[in-house]
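The complex appears here minus one protein chain, its other protein chains still in place.
For reference, chains read A, B, C and D in written order, and residue numbers begin at 1 within each chain.
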Amino acid sequence: MRGILKSLATTLSTFSRRPVTRLYPEGHRDLPERDRAFPVLLWDKDIDEPFCTGCHACERACPVECMTVTMTDNPNHTTNDGNSKRRKIVDKFYIDYARCMRCNICVEVCNFEAIAMNNTWQGHETSVYDRADLVMDLPQLLVQSKAKQLEEWVPE
Amino acid sequence: MSTDDNAAGTAEEAQVEVVDTFDDTIWDTVNRTLRAVDVRPERSALDLIIHIPHADIIRGLRMLKQDADLQFNYLRCLTAVDNESEGIDVVYQLYSVPKNINLTVKTTLPNENKVIETATTVWKAANWLERETAEMFGVSFSGHPDPRPLLMPEDIDMSDTYPLLKSHPFAEIDVLQGEILGHDRDAEGEG
Amino acid sequence: MSTEIFGFDGVNVWVDGLVRVLLIVGFMTVVVMGLIYGERKILARFQQRLGPTRTGPVGLLQSVADALKLVGKEDLRPRNADAWTFELAPYLVFVPVFLGFVIVPFVLDWQVRILELGLLYFVAVTGINIVGWIMAGWGSDNRYAMIGGMRAAAQGISYELPLVLSLLAVAMVVEVPSDSATGESLRGSLNLNEIIAAQAEIPNLVWQPLVLIVFFIAALAELNRTPFDIPVGESEVVGGPFVEYSGIRWSMFFLAEYAALLIMSLIFAAVFLGGWAWPAGLFQDDPWPRWAQALLVTGKAGLFIFMVFWVRASVPRLRIDQLMSFTWKILLPLMFAQVLINGLVLVYDWPEIVLTVTGLVGVLVLVMAVDRAVRHPRPRPAPATQLEGEAAS
Amino acid sequence: MVVDTSATEFETQDLLLNVGPQHPSTHGVFRMVLEIDGELVKDLVPYIGYLHRGAEKLCENNDFRQGIGYMDRTEYLAAHNAELSYVMAVEALAEIEVPERAQWIRMILCELNRISSHFMFLGAFGVDVGVFGTPFIYGWRERERIIDLFEEISGDRMMFAYFRAGGLAWEVPLNFPERVREVLESARQGVKDFDGLLTQNEIFIARTKNVGVITADDAIEMGMSGPTIRASGVPLDLRKTEPYLQYDQISFETITADGGDVFDRYLVRLQEISQSIDLIEQCLERLEDGPIMPEKMPRMLRLPEGEVYIRTEAPRGEYGIYMVSKGGNKPHRLKVRSACLSNLQALKQMCVGQYVADAIIVLGSIDIVLSEVDR
Partner (left out) sequence: MLPTDQLFSDYVPVLIASIAGFILVISALIGSRLLAPFSEEREKGTTYECGMLPLRRASTNVGNRFYLYGILFIIFDVEAVFIFPWVLTFVGVGPLAYWTMVTFVAILGLGLAYAWKKGALQWR
């Protein structure tokens, strides 16, 4: 009997504590800086083009093969009277968020710091009705960085 | 059969190496225990590996378990390694709870006849591990009490394909991604 | 034949009955919805959760939303189900519980009917719904339902006995003013109004502490509440007899469950805490307005309900054999002893304090018996090999 | 028996009760078919494999960094521990010396993960035993705080992918020790809550004592490990018997119980949480600044030929990685020795002759993670 009374006392003590749950879509928890949602591409604001040169490093390193990159000549390169030092630049970039396992390897292998894991809530709330909508293309991947909604964290 | 006898079959340098290298391991005890069996030692990064011919494997394992100095009464793990043309290794990771020692036992099966006696008579722990090995590598464990597949689907007949063999193809998944899908969308956008 | 209702005299009995029953229907529906919401909120607080929050302010309309959803849900019947048993089970579970409301005293002089044999009627009527449980379990043609139904039956009938005996033990000690001419008082009544009136001075919980505890335990079991939720144990038999019921049919079981909880709490308040009567004879000559009495009853019944929720949040589920042993080997003998002791005290006109003392001793015995059973568990029923042999013999 | 039923026409049949894979107290997608006589279990046939994804095959086709992510997914409740085995296997084959700071941090994270996993067990087990939700929320509450910390460190909540062969992927945040201490403080409260809620509760004791007993000999024979075997009185704790990382540098005792029943498995895990809290505090004291990766690490790791069987003490028992390398940047063979698979083999022995309700809590007491069983 004593044990049961102790159980009752324990639940009563939690009864008096503050609830630990919260209303989710209304109140978002602050995400830590390092939070990893899905990879997004970064936008070079100085030159106004993506950092990514389409070098395929991340595509090769991806364990789940969720990335597809194609490369093209940079029309904005200095040889073409542009202001960019990138000779090549990304042409198309697809990431299948449905396959991505958020392992951060693409960020680590990138030589240009052109890709980062999305650490905002937008990166987490990606529910869609069709799986095909989870294949992100280049504009979608760049939109957050372009709009300066991202404080990216890249290790080291 | 003594150590010299089975070492005789191997190269001359290997014999010298055997004598030199295994002093710090439990090889002496193991060798003494397995006098009657043809054993060959090898060194792994952590434990001692011994190779036993597959005909003697259960006899050898039972000796290892029953020997008072070794008492390998705990079967850590049982699996197989597909060495393609060189056959399949069946690997037993043994541990002795009273003595706190480890041993890896290996035996090689030829590709054309992948049959080995079951170890469930030595440790009950071998039951599921053998079932898994059987379905993954096509090694058949004769005398196994419950030879159903363990992880593979029951309703599909997988008896002719063994996923963990190197000959089994990897990832024939129809990938929903990339080029095709993206191009389609672009085409829609343009058109 | 006519009665009085709401100050109108000479109302036809049928009309009167109908009005009262309809009032009860409304009352029950509203209160049950409130109970469901309350349970969810209170349990949530015990678990440091928020509970329902979405529908209406602080989730107040959750039950309404649930009800609407349940009405709109498809009502399935398994192909193999026994049609008649399956279809009839909700009626047999719900109607007996609903019948129980007839005798429940809400406030002074307001209930559907004051029955002389109120308590007998109560135990007789509410006992029927076990049949509904078995029918639901059997008719569904589902293994979980079947096991759940069998468990419900075994549990229901076993805990019926301590419940009945505990009510009897209380009914025995009730002091009823008999003929006003002689001024003598009799002992023993099954009339709930008389039982409440007799507690004007001191509620029965003082005289019968053991009975109170046993009643609470047996009521938990009858209501299939934790720790006695074996028939519906979610982790074992999924939902027990109701696995195959969906939509509105399932909600009938749910309604019955909570209606039973409501009735049980009101009976508890009436029998042990003195219903609408204030303790220590307060306001006896000048009865409070009905709303204040209703508040008092709500408080007393609410105490019971809160205890039920609290226990639900804190205690694991018993196993079926422990459950059975508990009632047959501990509760039943104890209750018999209590009834006989009560009789002894009353027949020989011993001071009433003896009742309290024996009751407290009984509580001690109960606690010790439980402790002993826990400390010295029975040996396991039978090892597998022996079991085979025994079954074969 | 009082009544002899065998001679009558009302001969009863044994009922085949299918438990899982979908609901009864859903421990992942585990299915068992119980043959029951009344309420007694006469036979039990477990079925697994619903979550088989071929993690081993995947790892054999991925290089050593890519494999880490897959290891997370084999043991999602204690991903740090799973990663640890994997990277230790790679390190053993490549003979990489891991810097001391990295080892201490690994230890802290693994022990934290043990705490979170055990809390998860306590919660789920409490629900199995029949407390409506309360222990689940208690367990979840503590686990959530630990996971929040993991998220601050590694960025992900479950699939950390934080360990690398040689050390750690990146440095921990600056406030790491304070945050760990904070979390430990709340974990202590969690232990206290569980202790109050369950340990002495008579009903809980009645339900769990002497249920699902397995003797020490049987446990060894079945190859059980982790808290499940320690509850049977076998002091088999790899942290003690074969110390890895820096476990030989800190003081702790192997926790055992001798009943071998469900209650003891619960108790061992509860005590292990307190022990892990202790361990982490010791680790924090020893934690010093320093590198977290060896100075010379190749960009793409290539291993020499060789093989190794690495085992570490994961929350559920021995998590072993048998890795065979034939050179190159991918393992030739990778076998995950799952603790749950071996523990689960003993389920039948533990359940037969018990009640149906017992079978559920015995299953709960093994604390299976189906993704680890099936891989």
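Here is the rule we go by: a contact is a pair of C-beta atoms (placed from the backbone, for glycine too) under 8 Å apart; a residue touches a chain by one contact, two chains touch by 3 or more.
Just so we're clear, the structure is a prediction, and the values are computed from it rather than from any experiment.
Asks: List the neighbours, among the chains on screen, of the chain that has been left out.
Replies: Every shown chain touched by the left-out chain: C, D.
Asks: For the chain left off this view, which of C:I36, C:V112 or C:V315 is in contact with it?
Replies: Touches the omitted chain: C:V112.
Asks: Among C:L50, C:I248 or C:V354, which one touches the chain that has been omitted from the display?
Replies: C:I248
Asks: Extract the touching residues of chain D with respect to the undisplayed chain.
Replies: On the side of chain D, residues 1-3, 5, 10-16, 18-24, 31, 33, 37-40 touch the unshown chain.
Asks: Go through chain C and note every residue touching the omitted chain.
Replies: Against the left-out chain, chain C lists 1, 3, 13-14, 16-18, 20-22, 24-25, 70-82, 90-91, 94-95, 98-99, 101-102, 112-117, 120-121, 138, 140-146, 150, 153-154, 157-158, 160-161, 164-165, 168, 171-172, 186-190, 238, 243-244, 247-249, 251-252, 320-321, 324-325, 328-329, 332-333, 336, 339-340, 343-344, 346-348, 381.
Keep this in mind: only the chains that are shown with their structure count from here on.
Asks: Starting from the mean Cα coordinates of chain A and chain C, work out the distance between those two points in Å.
Replies: It comes to 56 Å between the two C-alpha centres.
Asks: Centroid of chain B to centroid of chain D, CA atoms only: how many Å?
Replies: That gives a centre separation of 24 Å.
Asks: Just give me the whole-number Å value for how far the CA centre of chain B lies from that of chain C.
Replies: Averaging C-alpha atoms per chain gives centres 62 Å apart.
Asks: Which chain D residues sit where two or more other chains touch them?
Replies: Within chain D, residues 134, 137-138, 141, 197-198, 201-205 contact more than one other chain.
Asks: What parts of chain B, by residue number, touch at least two of the other chains?
Replies: In chain B, no residue touches two or more other chains.
Asks: Sort out for me which residues of chain B touch chain D in the complex.
Replies: Residues 44-47, 49, 73-77, 79, 81-82, 91, 93, 97, 100, 102, 104, 123-125, 127-129, 132, 149-154, 163-164, 168, 170-171 of chain B touch chain D in their complex.
Asks: For chain C, which residues are in contact with chain A within the complex?
Replies: 44-50, 53, 310-311, 313-315, 367, 370-371
Asks: Mind listing the chain D positions that touch chain C in their complex?
Replies: Residue positions touching the partner: 1, 6, 15-18, 23-25, 37, 39-40, 42, 126-134, 136-138, 141, 197-198, 201-207, 209-210, 352-358, 360.
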